[in-house]
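With one protein chain held back, the other chains of the complex are shown just where they sit.
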Amino acid sequence: MPPIRMWKPEDFRLDPSRPLYEQFVEQVRAMIARGELEPGTRLPSVREAAASLRVNPTTIMKTYQELERPGLIVTHRGQGTFVTEDEAVIGLSRRALAREAVAKLEETARSIGLTLDQLLALAREKE
Amino acid sequence: MSAGDRMRERLRLEPADKALLMLEWRAYRTMLPRDAASFAYWGLALVALLVASLICFGDGFSAQSIFALGALLVFLIAMYTGGGMAMTVWENGFREWWLGLPVPRSSLVKAKLIAACGIQYVAAAGIWLVCIGHGVVLLAVQDGTGKMPGGGELAVLALAHAPLYAALVPLGTFAGYSLLGMYYGWRRWLLVPWIVVTILPFGLFGLLSSLEKAAAPYLGAGRIVQYAIGGALLAAAAYRFCLWLAVRYGIPDLARHRPGSFGFGSGRRARKTAAFESGRIGTGFAALYALERSRYAYWSSLKPVRLVYAGFLLLAGVGGYLGAREPLVTLSALRAMLVIPCIVPSLAIAIQTSHDANKRRLEWWLGLPYPRHRLLLARFLAVWAFVLRASGGLLAILAAGFALGGSAGLDYFSHGGRIGSIFYVLAAYFLCGLFVSAIAFLQTCTLRSSLLGWLYFPVGFAAYFLPGTAMRWAVPETLLGGQIGTAYWIALAAGAALVIAVVPLSIRMSAKWVHLYVFNTTEDRLRRRGEQAFKFRS
């Protein structure tokens, strides 16, 4: 059985005025996308994660539910919760993250009256 | 430098000393009569004391012994308050602020001593007035049998006692306060003489109150003045000693002390007590009882306590051995001693719960999933088990000493049912102790309303004197060593029935209101009083 990846409070940066589970979902997705959480890594149980992160177990439960929906993590009954080994799912998630980032950037560009390409060109212009 | 200058130099107060004295005095100032209401309270209290003394010592006590009893009372109050104040310093929240004041440590202690003497002088003056009042009343109503002295003699007696009282106040206060230096190290051995000095006057109490009719030469006015001089010299010595002990040892110990931990057994490791070594604690009520018992088990496992107890055992044995020649005197002395086990449980019951509340231990206790009367019952049983065990040991040694002391004593009691009088005395005092400790539970009701408080106050106060005074009536001197008549045994059975009824009743009553202690910690009361004082002023 693969080793458990335990979490420490320092692994996450939390903003207390946004729903915590959303922030966990975002940050775990990023961890998986950049390979910090390798496919097949075993995740702590809800109880363990909540205790070590000192957050309400409901928050972790919701986080896991959100991550299970796209199949990024899977739970094998009696064995625990694992990062998926399905590279396709990870690829999809990575692409979704990229799209979200681009969408955000486009919005920024629009707010200063530029298209995305113009924004990038402007930013790369030499002095 | 002249002697006068030197005196003035010595009495001159630095501004800091003055402020310190004000600080200490401020703690007592609220007790002084300062407005109409508090004057009325003081007047009432003095009248109540006078009435009590007239009731207790009205018939046949000489004016001399009244004044002498007053002197004992002055000393005892000064000593116990001094000791009590010294003890509260250890747990006072202000302690570290106090220790951090930038003044010599001797000034810290001096201010405390002087302020304590100040308030004690007020109390002593009250007692002195009550003694005079007692004499005057008896003078007014006496039928000419000549038991009481004339007015002139009374005045001489009163004047002679004034300096004695004045000397006893500082003596008692300093002796009591010297407890400040007796918390750690070898100084704990000083507790043995300290305790002896605090208990000794009770013995004198018995002696003086049995000097009923005759005027004793050693209580004459001239002698009293001599005692006063002796007392003043002793007070000066006690002052030196107390200051030295407190400055040299007490304050450094105080700085190291951790509040909440006991002065004794400051070790980090828990000591193993027999109750826990056996491994069986039981569940439910048995565990509750074990919890209550553990505090006595702990205290009696401490070395100084064991030493003191061993000393008492030795005394009991020697006393029994020597007493075998005078069986009646021994029995009479035993009877006088029985007052102590009668009072200890009621003191424990009266103090423990409020002490627990002050220490914030009460809520854990009340939070235990048991009906409150069972909590109280466990407390009651534990203190009695402790007292019975401790006094049983003393009695057994006394009896053994008595048996070894010669056949005269054994022979005396083996005739004519005299052995019965021993059992009668023991049983009567045991019942009396049970009764008094049951009354102590009712103290809880005083928290319910101030009216109940006023009603309870004289009852509770009188209860402490029950074993000392009323038992003289239930167990008269003439009964000792004689055959106990059936009437007395019936009275004893009636007393037992009364106790059986009163104990559960008062436990139930106490259970009803015991939670009110949670609101009535010293802190809460001070806070409320502060709020009130503020309201009055603004």
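Before moving on, here are some points about what is shown:
Going by the order they are written in, the chains are A and B; count residues from 1 in each one.
One rule holds for everything that comes next: a residue touches a chain if its C-beta (ideal position, glycine included) is under 8 Å from a C-beta of that chain, and two chains touch if they have at least 3 such contacts.
By definition in this document, contacts and distances are computed from a predicted model.
According to UniProt, the chain absent from the figure is "ABC transporter ATP-binding protein", selected among "3-hydroxyacyl-CoA dehydrogenase", "Aspartyl/glutamyl-tRNA(Asn/Gln) amidotransferase subunit B", "ABC transporter ATP-binding protein" or "Formate hydrogenlyase".
Checked against the full complex, the one of B:291, B:462 or B:502 touching the unshown chain is B:291. Between the chain not shown and the residues B:15, B:217 or B:367, the one that touches is B:367.
Of the listed positions A:3, A:16 or A:113, the one in contact with the omitted chain in the full complex is A:16. For chain B, the residues touching the absent chain in the complete assembly are 258, 260-262, 265-271, 273, 276, 281-284, 286-288, 290-291, 294-295, 298-299, 359-361, 363-364, 366-372, 515-516, 518-519, 528. Mapped onto chain A, the footprint of the missing chain covers residues 14-21, 45-47, 50-59, 61, 64-65, 68, 75, 77-78, 81.
Quick note on the criterion: only the chains that are shown with their structure count from here on.
The distance from the centre of chain A to the centre of chain B, each centre being the mean of the chain's C-alpha atoms, comes to 72 Å.
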